[in-house]
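Beneath this line is the structure, given in structure tokens, with notes to follow.
Excerpt of the complex: some chains, original placement.
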Amino acid sequence: MRVSVLGAAGYTGGELLRLLLGHPEVEIVQAVSESFAGKPVWKAHPNLRRVTDLLFSAPSELIPGDALFLALPHGTSMGSMEMYASKARLVVDLSADFRLKAPDAYARYYDVQHPAPGQLSTFVYGLPELHREELRRATRVAVAGCTASASILALAPLVRSGRLGSGQIVVDAKTGSSAGGRRETRASHHPERSGAMRLYSPTGHRHTAEIEQELGLGGRVHLTIHAVEAVRGILATAHAFVPDGLERKVLWTIYREAYGHEPFVRIVEDPGGIHRYPDPKILAGSNFCDVGFAAEDGHVVAVAALDNLMKGAAGNALQCFNLMAGFDERAGLAFPGLHPA
Amino acid sequence: MRVSVLGAAGYTGGELLRLLLGHPEVEIVQAVSESFAGKPVWKAHPNLRRVTDLLFSAPSELIPGDALFLALPHGTSMGSMEMYASKARLVVDLSADFRLKAPDAYARYYDVQHPAPGQLSTFVYGLPELHREELRRATRVAVAGCTASASILALAPLVRSGRLGSGQIVVDAKTGSSAGGRRETRASHHPERSGAMRLYSPTGHRHTAEIEQELGLGGRVHLTIHAVEAVRGILATAHAFVPDGLERKVLWTIYREAYGHEPFVRIVEDPGGIHRYPDPKILAGSNFCDVGFAAEDGHVVAVAALDNLMKGAAGNALQCFNLMAGFDERAGLAFPGLHPA
């Protein structure tokens, strides 16, 4: 299958290229980047030196193929989807532009009037654990946001179990620096970012909309995001309250039923050891999302860890693509992560 | 004033020594350590090389003085307070052994039958922002725990404002590695700890008892602690819900009234900039606790940052001691922290 990547010089684009180069059924047609056009791929992605001779192409040179991965800034594909769709049968959009079903959510969370509200329903939300069958039939996918993915995967089994009642839910997330992308800013300046442990977004983060939409929790999710020291990785810690309590055994059943057969979700909740709960540290480069849980006195803590560029972006996008294309869902995603890392 | 430090070879003990060496009214009589007895202080604390010629003394050689700082493992002073109190008029205990007022809380949280329950009431809880006047009259102080201090300072103004209602409160805390102390463990092994972002204690942490006691929130505080990458620093993010909402302006009033005159609490809540919320990164070595807040749709986020060895232990202990001894509360605590750090 002939695929191209747009926004290929960014961090997510680089991960897409790395994964697609190792995919047994895929040929990369173009790695498209405005700023790197004409240069070898390894100029932007030094890990791919000697791995590929591909050069970046300019956006104006985009040629048709079977599938397009769009790793573009938010707001870019929103108004151009007809054009992209004319270039390939399958479109995998990694931006937020088609994730939300309600047009007015774009006004509220992205401060923009969506230019193509009628197309929102043509996209499947790209999270296989929630939409596997739809993804198999989809031609357009809006890949889930990184913090949203972690939050949703932490909470989905609980929500579906019906045990959460009607209370408010707090998701306290921690994120590494690569989530901010390739562009340097004051916040990403190493002397300022190294060892930081700070509120990045206390309230009202955009990913709230995705979480509420996918879990049917309108108005009940409160997402707070912190910047902590790591390059890759998100840890989403969800706090909820259950009037009648929930025992560990019950939680195990709920999570095992939800994820026991998922190829990329692992339940991590051991009685001891330093790895008894999820830690994105060992997930760099891996498509796993590790999920754990604990509860006491009605306070339920559900936690999910993932690599924001993998299960939080490029890896998850490839998993969706594999479903769309009818390939083995795990193709190209075998790397398990490193320990120590 | 002649003071001694017990447990002087540990991380907190080392910070006490550093601070006391710079204190204008204090002479250090003994730095007591079982394992380092006879060795120069800089063998344990390399930053004090050439700063002091003091040698460690053995516990058996303890001589009387005016004040004792006990930086000993939890459970050590519990059964020996009579002996310590016979050596000095002022006792500053940095362990948890006399922090809780209710003897049965020791059974629940520390799994121990307190051997001297009658003495619990002779101790003042060592947090000047809550107990300044009592500290001025105290001869025995149980210095607040590090995560408890951050949590309490984040929440106290809200609680006192009476606006929080009766709901549950989640404190999602993040902590650096020095909070684990000097002893090497699997969890503190650098390849395992570096860049970690993981649940250390999802529920039931011991500091919950202190927070509930000091804020009068019995049964309502749910403390979750994460280990993240940093040597020093705790960030406590408290989440609460207020039925009727709370505007930023009201929050400002609440916090300014609580902390406007505090020498070591700064309100950090700016409209922009990367330092618009508290970050323990810039507090290493400083006795400041930086406190911030945000709110939306009834979700209140209150956050406090501190250096776990300073305002979370040795610095706060010295601040308490200054009050007990009648010194300037800020004596020996002028270092403001570094930027960048």
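We call the chains A and B, going by the order they appear; numbering starts again at 1 in every chain.
FYI, contacts are C-beta pairs under 8 Å (C-beta built on N, C-alpha and C of every residue); 3 or more make two chains touch, one makes a residue touch a chain.
Predicted model, so just to flag it, every value in this text is computed and none were measured.
A.B. asks: Tell me, please, the full copy count of this complex, given that what is shown in place amounts to 2 chains.
C.D. replies: 4
Rule of thumb we're sticking to: only the chains that are shown with their structure count from here on.
A.B. asks: Could you tell me the distance, in whole angstrom, between the mean C-alpha positions of chain A and chain B?
C.D. replies: Each chain's C-alpha centroid was found; their separation is 38 Å.
A.B. asks: For chain B, which residues are in contact with chain A within the complex?
C.D. replies: 168, 170, 172, 174, 176, 186-187, 191-192, 194-199, 202-204, 219, 222, 224, 226, 228-231, 233, 235, 237, 239, 241, 274, 277-281, 292, 294-299, 301, 303, 305, 340-341
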